Each structure stands twice: as structure tokens, then as C-alpha cells.
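What follows is a single structure, written as C-alpha cells, with notes after it.
Here the complex is missing a single protein chain, while all its other protein chains stay put.
Let's look at chain A:
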Amino acid sequence: MGTNNHFAIRKVHSLLGIIPIGFFFLEHTITNSMAILGEDMWMAFVSFLHNLPFKIFLEVGLIFLPIAFHALYGLWIVYGAKNNTLRYSYFKNWMFYLQRITAIITLVFIIWHVWTLKTANLYYSQSYFQAMGEMLSNPLVFAAYLIGFLAAAFHFTNGIWSFLVAWGVTVGPKAQKVSFALCMGFFALLSAAGIGSLISFLQ
């Protein structure tokens, strides 16, 4: 007992996926879905976040470090599995595999997404909204954003399902079935918001 932190590290990994990463993802999706309501609304939300005090500490402490920990330990988890969906093609086994595939897609997307937008520094361009639209008018970029967003949304919502199992909230098979349906409903909702905002930038 107490000789290693194996359990604690895995639990921290699991918790970080919800708090703060999941909450940040939710905020990020809601903020960007304001694009559906128009440029002014979107810009108001973005400016509010952009002008938050101690932004760099918020970005590092609530976004970068949690994601870095979740991703690095997550890669170790992905490596540790020997996927066998072809031999055991049960639905939950596919979800297990998909959780790992979307993990990798999301990680690659986030690195590219943050890297390109941080270096482009579009906030001070004439119209941030139009600059985003121009960028997304490239079909390859649009496809990358679409796939990246859907992967992140699935990883988050399916992650909530397994979080509830791992922390012993949904114990029985029926409870797990209901929670999965709710999580996938949430996935559909997030997808609508995400795809809607991506399309809105194009106008």
C-alpha cells in the first residue's frame, strides 16, 4: 500500500478529462457556436475571453497543463491496449477502440489547431471572423476542423460514459446503457453546435 501512485495517476487522468478539459471544451464549443448568431455575437464572446485578466495563467493552468498530462498518460494507455475488435466485434469493444482512435485524432488536431492559430494571431486582423472564414474556405482545412471537432466531441462524451463507470456511479448494465444513450445525445448536441459554427464562418 502506498508504494506507488498507479491508481492516483489513472484517476487524475480520468478526472482531468472532465475537469477542466471537458468544461473547457464545452465552453469553447458554446463560444464558437455564437458564430451561428452572427459575427457581432461571436466577437463579443471572443473579446470577453481574450481580455480576461491573467489570461496566460488561465491558458497554461486550466488548458495546456491538464491537456498535456491527459495526452501524455493517455498515449501510454493507448499503447497498452491490444485492440481485438475483429475477433471480438462487440459494440462496447468498438467504442473502446474508437475512444483510442479519437484520442490520437484529437491530439494531432489540437496541436495543429493551436499552433496555426497562435502563430497566425488573427485577433488583431481587420475582421477576426472573416479571417476565420477565409481559412475555413479551404476544403482541406474545413475537413480537418470537421474531423478534429467530431473526434474531440466523441472522445469527450464517450469519456463521460467511461468516467461514470470508472468512478462507480453507473454500476449495473442498465444504468450504463441509459448513461450511454444520454452521452450520445450530448454528442449529437455538441456536433450540431460545432458543425453549425464551422458553417457559419463561411458566410
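Just so we're on the same page, contacts are C-beta pairs under 8 Å (C-beta built on N, C-alpha and C of every residue); 3 or more make two chains touch, one makes a residue touch a chain; residues count from 1.
Definition applied: contacts and distances are computed from a predicted model.
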- Query: Missing chain's UniProt protein name, "NitT/TauT family transport system ATP-binding protein", "succinate dehydrogenase", "ABC transporter permease" or "Heme exporter protein C"?
  - Reply: "succinate dehydrogenase"
- With respect to the chain omitted from the figure, which of A:F24, A:F69 or A:F96 is a touching residue? A:F96
- Touching the hidden chain, out of A:T31, A:Q130, A:Q176 or A:S191, is A:Q176
- Option from A:A166, A:L182 or A:I199 whose C-beta touches the chain left out: A:A166
- Using the touch rule from the top, list residues of chain A that touch the missing partner. 1-4, 6-8, 10-11, 77, 79-84, 87-88, 90, 92-93, 95-97, 99, 162, 165-173, 176
